[in-house]
Each structure stands twice: as structure tokens, then as C-alpha cells.
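A protein chain is absent from this complex, but the other protein chains hold their places.
Presenting chain A:
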Amino acid sequence: MTGYIMKRLIAMIITLWFIITLTFFLMHSIPGSPFNEERNTSEAVQRNLEKFYHLDEPLYVQYGMYLKSVVTFDFGPSIKKSSQTVNEMLGRGFPVSFELGIVTLIVAVFSGIALGIIAALRHNGFIDYLAMTIAVLGISVPNFVLATLLIQQLAVNLAILPVATWSSPKHMILPTLALATGPMAIIARLTRSSMLEVLTQDYIKTAKAKGLSPVKIVFKHALRNALLPVVTVLGSLAASILTGTFVIEKIFAIPGMGKYFVESINTRDYPVIMGTTVFYSSILIIMLFLVDIAYGILDPRIKLHKKEAS
């Protein structure tokens, strides 16, 4: 187990290094400089600006400095908003995005599992079809479309919920709904199919023969095994929620990290793009790592040291 964790840790660091390097060289191959838009800057000012941000150094020196800054977790100042550092932006944006992401994940996981169980228990019944129709619709409708529909119906037409921003629990309802529907649908489908599979197993028959109550059979015997596939997708779901926050934060004007990221792309703010990308990637990679470890702990049938070959 510890050997496996060590190997995964090393793989994780290599992946991170790969992302950092990729981001760095991609950013520097973009034609145009971040100072192109500034008008009325004399040659000297331009040079001084480049010197301040070390843009005049050779690429490998910049790369070295960048690696060092990533290791010390200091992404330097923003180019466009010179009064702010990337760290400050992350510090301000991350708690908001984190809140949105976690609430969404919790909503998606619980409602998805509930929907999946109900559908599996009423297999081929009306509720099953209803639940699966909801699930397929949830997968099919892009979150930005859903967000717009929610705003138009609930916030503008009926005026029962606030349109945008992020200041009270009431403000959280629409963005969370828009963001959680897709992942919820995926979880519901997965739970349903693995529940159906588990329910045909012999040990469920045994449990029934013992005369256990249906509640106990479902929650103690079936669900524990049925949830394993759900655990495996948690990592990629977290990724989709995370990228979903870019769009949702833009639509609902939520001051999270996604907003800074999208802004920095449009203004070519290198340090902010690189900082947010590296930060996002680290979160995702750590998440995938934790999911893998959790999977190994939850399912003792999987021998982790054997899995390294795969």
C-alpha cells in the first residue's frame, strides 16, 4: 500500500511538472506581448516594464525562475492589474469557487445516488423511466443553457430568487442547481446500473432469505458495493464541476477563480493564466490521487500493488 502511494505520488509530481512546463511554453509561444494594448508608452517605458516582469531575459532563465516561484508557491504580480499579485487573486477567488464547488458536489452526489437507487428499485417502472429521463436531460443540456433558463424563469419572470452575485445562501441556489444537474445525472445513471447489477447477486438473495428488511438490504448490503463505480468517477466529476465554474461564475457574476481565469485569458495576463492553471491542475491531480487511494481502501478486492502495472 505505501509502495503504491509512493509511486502514485511520484507520478503525480511528474504530471504536475508536465503541466507547469506545458503551460509555461504555451504561454510564451503566444504571438504578441501583454503590453501591446497600452498606448502612449515610450520605448523606454516598454523596456522597463519588460525588465520588471523579466520578459527580457532568455526563455530558459524565465523558465527557471518560474519553476522556482511555483515551488515556493509565489506566482508573482499580475501584469494587467499591477497593484495585485496572483496570490492575492487566488486567495480572494478560491474560497468562493471552493464553496460553490463543494456545495455543488454534495448536492450532485446525494441527489444523484438517491435518484439512482429509486430508479433501480423500481426497475422498468414509471419512476425508473422518469428518473432516467431526468438524468438523460441533465446530461444533454449544457450548463450555460440551463443557467440562462433558470435565470429567466426563476429570477426574472417569477422574481423569487436573485439574478446574480454571491452574498447569501439564497444567491447560491441558482448557480448550484445549474452546475449540479450534469454531474447529478451522471451519478444517477451510474448508481442505477450498478445497483441493478448488485441486486442480482447471490448475497442479496441470501439477505432476503434471512428476512432482512428491504431498507437494510438496500443500504447495508447493496449500496456499499453499488457505490464503488461512483467513487471512481468522483475525480473526473470534480474536474467537470471545476471547469463548469468558469462558465457559471461568468453568467452569475460570481467573484471566484473562474472569473479571474477567463479574464486573464482575454487580456493575456501571463502570470494569472499560469498561476490559475497550475493551481487548478494541482487541485484536480490531488483529487484524482485521493479518489484512487479511497477506491483501494473501499474495495479490498483490488490489490493496489498489482494495479501499478495497469
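Keep this in mind: a contact is a pair of C-beta atoms (placed from the backbone, for glycine too) under 8 Å apart; a residue touches a chain by one contact, two chains touch by 3 or more; residues count from 1.
Definition applied: contacts and distances are computed from a predicted model.
According to its UniProt record, the chain left out of view corresponds to "Diguanylate cyclase" among "Dehydrogenase", "Thiazole synthase", "Cytochrome P450" or "Diguanylate cyclase".
Touch with the chain omitted from the figure is made, among A:66, A:166 or A:246, by A:246. Listed residues A:61, A:106, A:136 or A:160: the one in touch with the omitted chain is A:136. Check A:48, A:148 or A:167 against the missing chain and you find that the one touching it is A:148.
Although one chain is hidden here, its contacts on chain A can still be listed: residues 11-12, 14-15, 18-19, 22-23, 26-27, 29-30, 136-137, 139-142, 144-145, 148, 151-152, 156, 196-197, 200, 239, 242-243, 246-247, 250-251, 262, 265-266, 268, 273, 277, 280-281, 284-285, 288, 309-310.
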